[in-house]
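Of the protein chains in this complex, all but one are displayed in their positions.
Lettered A and B in written order, each chain numbered from 1.
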Amino acid sequence: MLGTLEMGPIIRSLTRNKTGAVLIALQIAVTMAIVLNAVFIIGERNDLIARVSGVDEANSFQISSTGFASDFNHMQTLEQDLLDIRAIPGVVAVTTINAIPTSGSGWSMSLQTESGENKTDVGTAVYMVDQNGIEALSVELIAGSNFSENEIRYRDGNQEGWPQNIIITKALANDMFPELDYAEVVGKTVYINYTEPMQIIGIIDQLQAPWIGWNKLENAMLSPEHIASGDFSRYFVRTEPGMRDDIMLQVEELLAKRANERLVEGLRSFEEVRERSYSRHEAMIQILFVVMITLVSITGKGIVGLASFNVNRRRKQIGTRRALGASKAQIIRYFMVENFLITTFGIVLGMAMTMGLNMTLVSVFELGRMNLMYLPLGAICFWLLGQLAVFGPAIKAASTPPALATRTV
Amino acid sequence: MLKMKNISKVFRTEVVETHALREFNLHVQEGDFVSVTGPSGSGKTTFLNIAGLLETYSSGRYLLDGKDVSNLNDTARSKLRNEKIGFIFQSFNLIPDLNLFDNVDVPLRYRGFNKTERKERIEHSLALVGLSNRMKHLPAQLSGGQQQRVAIARALAGEPRFLLADEPTGNLDSKMAFSVMELLQEINSKGTTIVMVTHDPELAQQAKRNIYVRDGKVSELTDNSGSSEYQEVVNG
Partner (left out) sequence: MFSYYIKLAMLSIKRNPVLSALMVFAIALGIGACMTTITVNYLMSNNPIKSKSDVLFHVQLDNWSPFNAARDPDQPPLQLTWVDANNLQKAGKAFRQAAMARSGGVIQPENPDVKPFQDSFRLTYTDFFTMFNVPFIYGSGWDKQADENAEFVTVLSRRINDEVFGGENSVGKTITIVGQTFRVVGVIDEWHPVPKFFDLNNDDFGEPSALFMPLSLKLPLELPSWGNTNCWKSPEGEGFVAFMNSECVHLQYWVELKDASERDSYLDFVNSYVNEQKELGRFPRPLNNKMSNVQEWLEYNEVVADDAKMMMWLSLMFLLVCLLNTIGLMLSKFMGKSSEIGLRRAVGATKRDLFYQHLVETACIGLAGGLLGLVMSYFGLQGIRLLYGEFADRLTSLDGNMVLLAITISVFATVIAGVYPTWRASSIAPAGQLKSQ
């Protein structure tokens, strides 16, 4: 049966007509290098996007208020706003907050487990929230306790240092006290600004920092404070499922009642905030998809084009083969086998180029190293692509009438 | 060996109907060497194509080696061509990218012989045409006569019972043509039936029998050897 595959004669025939085959193989190789690396990059970006922020993403939003009237009373406004928003039916919880997880801007500090300068420290995002912060952010307190209402202070720039109690994420607890179980971290003292002690009173399961590209993304701490400088406050609201959009409008309307004294801005659902941050990754994914599809179709078209040309060039030969007893299936098989050989050559070259490109990307752009499993999977895909592309011309070849052999053209 | 009865072939386009063959009758015996002559457009090539199972016919009956080939599908016809028929073409039809060995190998591959058998047959048939020492050459490196010898070797390698030659010397000068004819006669003498289409009456003389085709019909039969069966054939 192997005899009819005609591997030997096909290879010998190909080596006498190298150019076309080499061009196709090179196209396949470069296409494979680009496509596999693109797939890999898409995978990495998708992994980034798939990370969860820890908040109730579908049912949360933010809005901010900036007073500008000269007699604007910030503290009073803030307290009244919180009461009013909380009173809206469908609002689960509301807190003031200085920054929104994954939004791109926020505040970071370093914490250390020992007091003094030049000690090892751990970076963390700081979220200033009130006693409803945990509920509004929809994070779970897995050890210790929440802030009490009376320990929430106003940070207007005139206080000494930091609040006494903080709540931190499990990831931050593990980062600072790797040898302890997170529950044992409750009650520990950590130091901010080298020497200021703070006590950890609670651990929450998960909450991401504002910077999605930060390598300590899961390190966050909650500090019991309302920001009170610059007459600016930002509210973070969590609603009952499905009621977010309605409540967003209601809250905006509510705050805008005093539009002559303040600006109401930044009304954005959490999903939108998150999307904005990840939009560059999303864009990259989409561009890479377009690149892949175009490239594969160009290469496919190239295979079809060259195969059709070869079929036309070899019409007489095909007719002769048919006259000499080749069945249609055998003619089709000839072109499929020929393509398989060319593609295989391209794939072998392509594997080397794929790894080469990946290594370059790794060293220049700090990309991850590609899993070797991509290579055999890619090879299968390109074999299929080749076979699919050559099938049409092969069918056309098989329909060459055997009587062509006796025609003197 | 070959028996055609009332074979007709009609080519139809939207405007014209061309009768390439009408009521064509012919009987070729085992071991015969028949030449087919006739003017251009007389239906010689159509006859050859039908005889070689390269084309189908519109009506009539065709028995090849006692087997009715009318209702065979494409694959079965291919198999029959491969096993029973050897072809020799005017322009040799060698595959330019393949060396002589691989060229002769082509029909044997389709036959499904194993490697050893193929090698034996290729070497044997190339020896028969006197080209054993050129196996690795490409067709372009040979003269026309040598190329036609390779084509004959290819036709013989599968040991067909029936050889169809289409103007086998048409592209050759007279000296080369003579040697090719000698080869064909030698093959015929070993028992292979040959049907040869030619427009050259001198060449036709060298076959055992000659038929003259005109307007898609056999119009004349000449016996060069003294056999007496032809009349019967014509009358059907």
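Quick note on the criterion: contacts are C-beta pairs under 8 Å (C-beta built on N, C-alpha and C of every residue); 3 or more make two chains touch, one makes a residue touch a chain.
Being a predicted model, the structure only gives us computed values, none of them experimental.
Within the whole complex, the absent chain has one touching residue among A:T15, A:Q80, A:S115 or A:Q159, and that is A:Q159.
Residue-wise, the contact with the chain that is not shown comes from A:L361, picked out of A:L141, A:L267, A:L361 or A:C381. Of A:R16, A:R280 or A:R369, it is A:R280 that touches the chain left out of the display.
Not every partner is drawn; the one left out touches chain A at residues 19-20, 23-24, 26-27, 30-31, 33-34, 37-38, 41, 66, 68, 70, 117-118, 157-160, 193-194, 229-230, 259, 263, 265, 279-280, 282-284, 286-288, 290-291, 294-295, 298-299, 301-302, 305-306, 309, 312-313, 316, 357, 361, 364-366, 408-409.
As a convention for this text, only the chains that are shown with their structure count from here on.
On chain A, the positions that touch chain B within their shared complex are 1, 3-4, 6, 8-9, 12-13, 16-17, 316-317, 319-330, 401-403, 405-408.
Remark: chain B residues 45, 48-49, 52-55, 74-75, 78-79, 81-83, 85, 87, 89-91, 93, 95-99, 102, 105-107, 109-115, 118, 138, 154, 158, 166, 170 touch chain A in the complex.
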